[in-house]
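Everything on this sheet refers to the single structure shown next.
Note that one protein chain is taken out, while the other chains of the complex remain in position.
Labels for the chains are A and B, by order of writing; each one numbers its residues from 1.
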Amino acid sequence: MFGMNKKKQQTKITEQKKQQTDNLPQDFTISSSNEKFIQHIKQKIHSPSDLICKVISDEIRIIYLTHLVDGKSLKEDILKTLEGQDDWTPRTIFEKLPIPEMESSSNFKTCIQEILKGGVLIHVEGFSEVVIAKITTYQTRSLTAPENESQVVGSQIGFNESLPTNVSIVRRYITNPNLCNEQFTIGKHTNTSLSLLYIHGIASEDQVNTVRQRIQDLDINDLIDSANLAELIEDSSSSIFPQLLLTERPDRFCDGLLSGKLGIVVNGSSMAIVSPYSFFEFFQSREDQNLRWPIGTFVRLLRFIAIFIAIFATPMYVATLTFHYDVIPQPLIIPLSESRAIVPFPPVMEALLMELTIELLREAGARLPTKVGQTIGIVGGIVLGTAAVDAGLTSNVLIIIMALSALASFTTPNYVMGNSIRVVRFPIMIFAGFWGYYGLMLAFCIILIHLLRQSSLGAPYLAPFYPPRWKDWPNSIIRLPLPLIKRQPTNTAREESNNALINRSGGLRGEKVKE
Amino acid sequence: MSKTSQISNNEKFNVSLVFFIITTCQVGVGIHGFQRLITQQAKQDAWISVILSFLFAHIAVFFMVKTLQLYQTKDLYEIHEDLYGKYVGTLFNFLYIFYYAFAFFVVLRNYIEVIVTWVFPGLSQGFIGITILLTVIYAFTGGFRVLVGIAFFSFFSIIWIPFLLWFPLEFAHYNHLSPVLATDLASIVKGAYTMTFTIVGFEILYFIYPFIKERKKAEKFAHLGLLATLLLYLFIMLVSIVYFSEKQLERTIWATLTLFSVVRLPFIERVEIITICIWLVILLPNLCFFMWAAYRGASRIIKIKPRAFLSIFFVIMYVGILLVQSRYQINHMNNFFSQWAFIIVFIYPFLLYIFAKTKKSIKNRVKNH
Partner (left out) sequence: MNRKKVFILLLSVTLFLFGCAQTRILERISLVTLVGYDQDQEDNVKATAVIRQINPNYESSIETQSETEHTSKGARTKLDMRTAKQLMIGQLRVVLFGEELAKSGLDEAIHTLMMNSEISTSTYLAVVEGETKPMIEYKYETITDIGQYLYNLLKHNIEQQQSISSTLHEVVRDKYSPYREFAMPLLKKEGEHIQINGVAFFNNGKMVGRLPADDIYYVVLLSDSFKHGTLELEIPSDNIVSKSKQSGNLQIAVDSIETDRRFDLVSVKPAQFDISINMKCRLLEIDSNVPIGNHQVIKKVEKAMSKKMEEEINRIFKYSQQVNSDIFGFGEVYKSHLSESELKNVKWNELYPDIKAKIQVNVDIIRNGTFE
């Protein structure tokens, strides 16, 4: 067991070495002298005040950054063990220290890396090899319910900011030897570690290679959040629609992995990336699967209708009132025109003004503490709305339509996509205000073409509708009963027409997976 | 051997999409008012003319596929060069480029006319032209896959038409249909001939063929696509005959749109205004594919960059829109176009096939000896 672990770690070291060669200066060797080694370390990391060097015995020195290590483990496991015996060699230390995660390295750069990550360096006089005890501890948030993607039925656990925790959650969902975890460290200044997760045998090799390549090719100084990574590795970052899913839900993440997608977890970010993701999948929620299937279907269709309401309701109002009064049926024409009787602006101005107000409210609500946020909602929504109508600055019909479309835009289960939907309304509204229904259709065509031009990790963005994968249609439009879901979606299949079989009724997934 | 342009696997598309491309390339502006011209010839038997014209179309497609099968990976431009040699082939290619540019213009100009007449009498024609052209160019620069995608989605904006046409059936007088076959055959054939303007578009098969993944099945889907269009046109024709009185139909310029204007939904009046605007989505594949076909030819004859081609194309179309102003000119243009299209779409494929076949067999015989 132990040997195997070591071997694994060994390969990992070489891998890291390979990646980090160009990040670090030339000097790789470790001095066999205690003093020199400590001096090197201090020099390298500019002798920070939280660097502690402890003398255990004449030969042994331990070096660490005090805020990063677990004090209890340091005291009880390392210090006690080391003090209890003499004549240690790195090898015996490595074998005898009761620390689960250890590494033995003769690479100076690795030592620097590890100490910065919270490792304890144990140096023995006369050896140019250092034992690294990884007893890192730092405060992480406890696992709470995902706040931005809450759902009623289903698990209530969300990712937090720690990479190991997040990976462990995924491992708990998918206990499978084929779950691959590839670690990368990117960012010259931040050295952020991230994990690429996928299930070997279900995920497409091509896509894994693409993502790996893209991550390795990144030449950046810093990486703070996974959203930045997503922007850097997606196909077209100039589009207003996201092409990779950012989720804080482990169940949604694992769902993706199980249908052959790739996941990326970035340390320090509670949002994990899932790719490739198609446009329509953004509007599906994990909850659809948790509800009974007719209800899940209903909710899913409702959400599709909501997209159209969100995008087209206000522009329709603008176009109709500005140009196409003849389309209004007779019973509606009186209430409509009376409500707008003293509004001084043309409909497009009116709508833009009010939509802008709603966006302001949303933004203010998102930035403020929850309690104040609620107050803002009430003040903005009720007071401002009523006052605007009373003052004759807007018509109450518009207020209704706008509230409806705002509501519809928030049904999108993904916040990022919801934002895109809301933003895309503004140009459409302007088109509608200038050229009526013609402008509306023009905008629709442009958006359609835009969506057709996008791809997510090389996979078509509008799949499965275009290119038509007829067999994937049923489960995309409605939520099929689980026993009927037999195939993996083509978008992530290893080769076209060679989809892994998915058997949900029998309990086993991925039958074709190689053992 | 002449050079064959390489088509990457990425650009190839699924054979079932041929169905959508054929249908959406056929349905364009002709459908707005094709009933009028045909009834002027074939009276109440106009629907037979529709069927007859599609019969011809099926035959034409049959010969097209046969010709293409002789050459497998080549499109028509390459076949021309191969068949007639460099110079004559180029001449023929020029004709086709011109045909497609003309077709593009005809579609664009007719649609502008409809918009200006029904929806925005005050909107500048040049403006509509420019916006549509820019949209098409945006699609064009996205690559061939995007064009096929537009055709696919556009098909779903055609589907609602038959449903909407149930409403005028409320006012139908079914005895308008009889007596069946009372008009003489010549008029029916003449009616079928006037269908040309509405039916063309499927000749795009000549150019998309090399892009199809499983070419063997292409013929089936091309015929299915024709059949779908036939059903649509036939239904519209039948509804028009039973709804309009004969003399009225002969005077109604856009009979299909007039049919829409009868529809009364509880929440919308004047459905035709909305449908005209939705027509933009229906036209898009027409325009995109015509432009693309013209570009394929142009890039083959002179090594023209897409951007240069698009700029020239844009300017020509815009100037064209400014030049063709009156309804009279448009009608004249449409007539001229349909005469020309008839030769290119219905007669030429047959001749081409015979020519290609004989040439091949002669070649084979020479080889064998």
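In this section, a contact is a pair of C-beta atoms (placed from the backbone, for glycine too) under 8 Å apart; a residue touches a chain by one contact, two chains touch by 3 or more.
Everything numeric here is computed off the predicted structure, so don't read it as measured data.
S.K.: Considering the complete complex, identify which of B:Ser245, B:Asn331 or B:Thr358 is in touch with the unshown chain.
M.R.: B:Ser245
S.K.: I'm checking contacts with the chain that's been left out. Which of A:Gln139, A:Thr175, A:Gln330 or A:Thr370 qualifies?
M.R.: A:Gln330
S.K.: Quickly run down the residues of chain A that touch the omitted chain.
M.R.: Against the left-out chain, chain A lists 321-326, 328, 330, 333-334, 336-343, 346-347, 434-436.
S.K.: Mind listing the chain B residues that contact the chain we can't see here?
M.R.: Counting over the whole complex, chain B touches the hidden chain at residues 43, 117-118, 120-124, 126-127, 130-131, 134, 137-138, 141, 171, 173, 175-179, 182-184, 243-248, 251, 258, 261-262, 264, 269-270, 307.
FYI, only the chains that are shown with their structure count from here on.
S.K.: Looking at the complex, which residues from chain B come into contact with chain A?
M.R.: 13-14, 16-17, 115, 119-120, 123, 128, 131-132, 135, 138-139, 142-143, 145-146, 148-150, 152-153, 266-270, 273-274, 277-278, 280-281, 284
S.K.: Considering the complex alone, what residue numbers of chain A touch chain B?
M.R.: Going through chain A, the ones touching chain B are 323-324, 326-330, 332, 435-438, 440-442, 444-446, 448-450, 452-453, 460, 462, 465-468.
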